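The complex appears here minus one protein chain, its other protein chains still in place.
This part shows chain A:
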Amino acid sequence: MNTLLDNLDVFTTGFRTTIILFLVSGLFALLLGTVVGAMRVSPIPALRAFGTLYVNVVRNTPLTLVLFFFAFGYPKLGLPEIDFTVSAIVGLSLYTASYVAEVLRSGINTVPVGQAEAARAIGLPFVQTLTLVVLPQAFRSVLPPLFSVLIALLKNTTVAAGFSVYEAGAIRAYLAERGEPALTVLLWVALFFVILVLILAQLQRYFEKKWKVAR
């Protein structure tokens, strides 16, 4: 307990960054993943091809490599400089978006084709058919896997510690230098992650109840 109480500031700073990484990357991953998922079911072949390419390239690349690119490759491109936290957010967002897109696509496939036909029949154009009728139902049907993706993202944020971002994954290294027992620190870090995931699971249950679609 002393390990925690003596270094509370270290834990709070670390986890605050973790939560920021998670929330911001999660938001962008959901937005981008939705766009890419929509591209993959679009009637326009070029968009479909781009969506497929995106998912196959990004999802098949290890997260560490994606973050490596943004931490070390990106600065060499001569584009505006971004700090390590931002580059971690960009990397995590792009990476997680490919998973969101695939989960969502499987959800889109569960929505009966008649739903989209009915939407088109009352005069809704493609984008509104998708956003008003198909996607809301698709999201509801994939809540469990979608939350798994988000939970994976939460844990993946710890990879950012390897790229100079001070988040929860960096707490052990920092406190080990102060002479704290590494294993105890790790157990505390693990406990906090479990708590965060439990909160997410609670959120999932809330949405599942709220969005229960009867068929």
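The rule we apply is simple: a contact is a pair of C-beta atoms (placed from the backbone, for glycine too) under 8 Å apart; a residue touches a chain by one contact, two chains touch by 3 or more; residues count from 1.
The rule is simple: contacts and distances are computed from a predicted model.
Chemist: Which listed name, "Acetyl-coenzyme A carboxylase carboxyl transferase subunit alpha", "Multicomponent K+:H+ antiporter subunit A", "ABC-type polar-amino-acid transporter" or "Acyl carrier protein", is the one UniProt assigns to the chain that has been left out?
Modeler: "ABC-type polar-amino-acid transporter"
Chemist: May I ask which residue of A:P45, A:G78, A:G114 or A:G179 touches the chain that does not appear here?
Modeler: If we include the chain that is not displayed, A:G114 is the one touching it.
Chemist: Please identify which residue in A:L132, A:A152, A:A176 or A:I199 touches the non-displayed chain.
Modeler: Considering all chains, including the one not shown, the answer is A:L132.
Chemist: In the complete complex, the non-displayed chain touches which residues of chain A?
Modeler: 43, 112, 114-115, 117-125, 128, 132-133, 136-137, 140, 211, 213-215
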